[in-house]
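Here it is, the structure, as structure tokens.
With one protein chain withheld, the remaining protein chains of the complex are depicted in position.
This part shows chain A:
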Amino acid sequence: MYGMAHRALRQMMHDRLGASTWTKVERETGTGPADLISLCVYDDSKTIALISASAAHLGLPVEEALRDFGRYWVRYAELSSFGPIMDFTGQDLVTFINNLDRMHRSVVLAMPDARVPSFTLLDETRQRLLVRYRSERTGLEAFVIGLLEGLMDRLNETGTVHVAERTENAAGTVIDFAIELDRT
């Protein structure tokens, strides 16, 4: 993953358990300032190690920590200096999801090694969105649920997210997420 994720995780740990706990996470995982450059791409094992160590300090199962982190990630990105890019991507849920791939394609121009996921809006009704997520990675389902929940928070929507269908193979993951919106 890219360093922005590590920075977001650092900020989340600072907010929840304080800087000293993050220092312990860094020590446990051999992480330093060079692993926290937003637009550098790092090996996934580094990110997984950081999340696992953070989950242990938070007293959460890794899946739950991933979901929390997904939600936090959206808020972090919005409040960080990358906030304008979030605004540029969209100010409502449908526009945002529809524009995500274009935003990611632009981001990849600056980070050729980044392996970004793809999001496609398969179906849209007033109260339900069906979003297809494709990724070379596996095991990030909870993180994506957190991301979609974080997006709802950001765009003043409420609702739930669940997995409608899942396919995982050697090529990666394809998951259809259903977003049930509390709209009347």
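Assume a residue touches a chain if its C-beta (ideal position, glycine included) is under 8 Å from a C-beta of that chain, and two chains touch if they have at least 3 such contacts; residues count from 1.
Everything below uses one rule, namely that contacts and distances are computed from a predicted model.
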- Name under which UniProt lists the unshown chain, selected from "Tol-Pal system protein TolB", "Cytochrome c oxidase assembly protein", "Methionine biosynthesis protein MetW" or "Response regulatory domain-containing protein": "Response regulatory domain-containing protein"
- Message: Please identify which residue in A:31, A:47 or A:89 touches the non-displayed chain.
- Response: A:89
- Task: Write down which of A:21, A:52, A:98 or A:118 is the residue touching the left-out chain.
- Result: A:98
- Note on the structure: The missing chain sits against chain A at residues 33, 37-39, 80-82, 84-85, 87-91, 95, 98-99, 102-103, 105-107, 109-110
